[in-house]
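For this view, one protein chain was removed and the others were kept in their places.
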Amino acid sequence: MIQAVSPSDAEHDSEPHAAAKTVHVRVLRQDAPGQESYWERHAVPYEPNMNVISVLQKIAERSRAEDGRQVAPVAWDCSCLEEVCGSCTMLVNGRTRMACSALVDRLLEESPGEIELRPMSKFPVVRDLKVDRSRLFHALERVKAWVPVDGSYDHGAGPRISPEEQEDAYPLSTCMSCGCCLEACPQYTKIEAVRRDDESEADFEQRRTAAFDRGFIGAHAISQAVLFNGHPTGRMIADERLASLTAAGGIQQCGNAQNCVAVCPKHIPLTRSIARAGRAATVWAIKKLFDR
Amino acid sequence: MAQGRVLVIGGGLAGLAATMRMAELGVAVDLVSLVPVKRSHSVCAQGGINSVNALTRQQGDNEWKHFDDTIYGGDFLQHQPPVKEMADWGPRIIDLMDRLGVPFNRTPEGFRDQRRFGGTLYKRTAFAGATTGQQLLYALDEQVRRYEAEGRVKKWEFWDFLEPVLDDAGRCRGAICQDLVTMKFHAFPADAVILATGGCGLVYGRSTMSMVCTGSAVSRAYQAGAAYGNGEFIQVHPTAIPGADKLRLMSESARGEGGRVWVPRKSQDARDPREIPEAERFYFLEERYPKYGNLVPRDIATREIFDICTTEGLSVEKDRLCVYLDLTHLSREMLDRKLGGILEIYEKFQGVDPRSVPMKIFPAVHYSMGGLWVDYERSANGGMEEGAVRNQQTSIPGLYAIGECDYQYHGANRLGANSLLSCIFSGLFVAPSIVSATGSKPASAESRLFEAALRRQEQRHESLLSKRGGDENPYALHQDLGSLMTRVATVVRRNEQLVAAYGEVCDLEARWRRCSLSDSGNWTNQNVVFTKSLGDMFPIAKLILKGALLRDECRGAHFKPAFSMPGIAATDPVEQRREAEQWCDRFEENTRKWLKSTVARHGADGHPQISYEDIDTSLIPPRPRLYGLVGGDVIEEVWKERGQRQATGVAAKAAVAVGAGV
Partner (left out) sequence: MNVSDSDQSFFTRHQFLIYRLFSLSGLIPVGAFLVVHLVTNASVLAGPGSFQARVDLIHSLGPLLVPIEWAFIFLPMLFHAAVGFVIIAGGLPNVGSYPYVGNVRYTLQRATGMIAFAFIIWHVIQLHWMGAPLGGGKFDPHHASSSTAVALQPIGVTALYAIGVLSAVFHLANGLWTLGITWGLWTSPAAMRRASWVSVAVGILLGGAGLGALAGMRRVDVEQARVIENRMDEVKRMLEGREPVGGPAVRVPEAAPAVPVSAPNSSEGS
């Protein structure tokens, strides 16, 4: 069953490897939105090939802080554990990354002694390491990130596409909506809407959506707009996408810090997308100016 | 335009395909999922999706052959009409996904490229890089987002399906779900409820599946009365990377490119593998199967690796079963060129370079062929009748199941790249049936049904939260359940073990009732959600064990050494023929007895009630799977002769009948 290692046990263990056998973790916790956050220390037994998810699983199983206090398990999101679903983004040792591919050995090399876990800072905390990323998904709606097909009835194959075009599009299509690019972006700032007492659920939703609509759309959505504007059918509503890319909170808010591309776990060429979108927006805006 | 409101539980490929098609047909959809639908387990699929295509067609392929491969691969344990319909729809589905923007790999001329997967001779598999599942899922997710923007679909993400609400006549009238953030309960009245909740890998603790594949939704439907089909058929993949948190898939191509599987002859040899001399290495696949070597068929590889670690105790590590998959003798340049992508996965998660250090791998639970029993209506041409209310309907009217959580398409064993097809197909195909069903709905359900169900769920929740002083830890119990199931109900099954395991699962379930929660709050309480879903794993575990125990034969993924049918030992041709005749007799006998779907129903006592259902094999008569069997050619010859004899017999009888009529 649970082996609650008391601090004194750990001290008795005076072997040179003893230190390596326990992983010390510092977690920034928050019980609910609007509440104070606080640090909590945990210690879990070390295993080879451990990643941050297995550390969190062990924390949940032990349900005890390092000082032996009984505590509620830390809340966090995860699903695939293969770095394809985009669930488990968090700040590990201060840098945004996927917890499932963050290996403990590497982290300890990076900063010996302790691993620090914090929730993403650009999204409202739901609880502990779990944040609400609905703004990220809303941005995909803003740029109409889909191919506007007539419907699912059979119309034969899709358009012919050269291998070069496919190789261009494919990386963009692997974006897993993890939000690393947004977390690291100095231009992307948190929008946290709090429901007022006198406000209905629907009114709140509307107000929040309006706030999302004004906020910076983010590198991931710009890249999706570029992906679909490059698709032979997707292109048919290219103007609508450019209209949203140049609306408030659009591409103009990018400050070219290029953090997004540096932290994207899927190595998506985001700055190329941003520049391509910039070019398209330039051409489009000029065209619009003269078409009026 | 159709009307009505439908509740879809689960937004993997199946759930999204259904949602998209129903929204298109004018049905309002509520889409509930544990995770944002874009994060569903379908993202993990790497290999590809099968269908006949223009190219294979010119090489002699057709829908019928795809159908036949699927049935043969599944060891004839599927009803054939739905499978035929699926194979027929294959080309249309790939075309549709292509139109939706899936970046399938291309030929230089701009057509979709295809690769060859196991179980067939044709290059049927379309693929998009190494992330086909992700690409297909995203394309559907995007279409659903489009309908969501138009207000035709409402998503409820981070919500848990708790129970279907049935009326007095036993018809499903909606469901109760719980918001995983606020922990509030909500009743969803609906004209139909569709479950698309995927597999149940977590019953085995760790598997290649995602953390949301708990099978809890299916279990809840089962406990509410839905029948469960072929539960004992669980596919195990031979090579996965063991991890503390998950078992990640290692593609077969590693062996295809020359990877060698071995263990040290001395058990748990502590030396660095690179320092163990050749003579002290046991290349067990190469020694035991000189003809196929490391490329023995999937199930044999799985069994051998499993056996060497368990029965023979030669696992590389003591607490973690694994064998070496060695690529270090191959040139780095070749490895990078041919296997770059998959080696990176190993490197990323193991932190070790497989080009210089042998990989450690072990088989892992990968897919559940079984699932909720669903119905279908046979069409005149032997397929499934489009729009029939019965299609994909569970034994509870108004409750439907699609995707990996139904039992319909893969029989005793799934072919690679066929699952993505079955998920999308069943999703698209169920939509018109739902439209028909909602058209014929009875008067709206009474609110008392929902109130009662809500109260039930609230009580269950409260009683879990308020349990104090229990001494059991749900996470530890889950590990125990997982290792037990992995030990007895995966690759090799033995009755005495299954009997014992059944008792142990019952014990674990009893201990589960004494779980105390470390979090008793009512805000994003993942502790209680996990504990609840763990509780719902036991009924599934029990039906898997009982189904496996009762099925005294070997079929597809279900292997019982005590009932295996060895090949032919004799060398003398006459003797060989005699043995082959015997073999075929036994096969026919076994088919008569066991070619039946297992149907489990949740008994009032908490134990599964198992019955068997005949299978529609009217399109392709069952034949033995002889791949790799000693003397397989002789058996095949004998079997063919029998077939001819029977055919002439039938013809003779028909002739007699005709003659009599004249």
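When the chains are written out, they are named A and B in that same order, and each has its own residue count from 1.
We adopt the following convention: a residue touches a chain if its C-beta (ideal position, glycine included) is under 8 Å from a C-beta of that chain, and two chains touch if they have at least 3 such contacts.
Nothing here was measured: the structure is a model prediction, and the numbers come from that model.
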{"item": "Chains still shown that are in contact with the chain withheld from the display", "value": "A"}
{"item": "Among A:Thr22, A:Ser134, A:Gln187 or A:Thr233, residue touching the chain not depicted", "value": "A:Gln187"}
{"item": "Touch with the omitted chain, as defined above, among A:Ile161, A:Cys175 or A:Val263", "value": "A:Val263"}
{"item": "Which of A:Arg106, A:Arg160 or A:Arg214 contacts the chain that the document leaves out", "value": "A:Arg214"}
{"item": "Positions on chain A where the hidden chain makes contact", "value": "94-95, 184, 186-187, 189-194, 207-208, 210-211, 214-215, 246-259, 261-263, 269, 271-272, 274-283, 285"}
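In the analysis below, only the chains that are shown with their structure count from here on.
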{"item": "Centre-of-Cα separation between chain B and chain A, whole angstrom", "value": "30"}
{"item": "List of chain B residues in touch with chain A within their complex", "value": "20-21, 24, 35-36, 38-41, 43-44, 92, 95-96, 98-101, 103-112, 128-129, 131, 134-135, 138-139, 142-143, 145-146, 148-149, 181, 210-212, 243-246, 248, 345, 348-351, 428, 471, 473, 475-476, 518-519, 521, 523-527, 530"}
{"item": "Touching residues on chain A, where the partner in the complex is chain B", "value": "1-2, 31-32, 47, 49-51, 53-54, 57, 60-61, 63, 70-73, 75, 77-87, 100-101, 103, 105-106, 126-127, 130, 133, 137, 140-141, 144-149, 151-152, 154-158, 160-163, 165-166, 169-170, 173-174, 176-177, 228, 231, 233-234"}
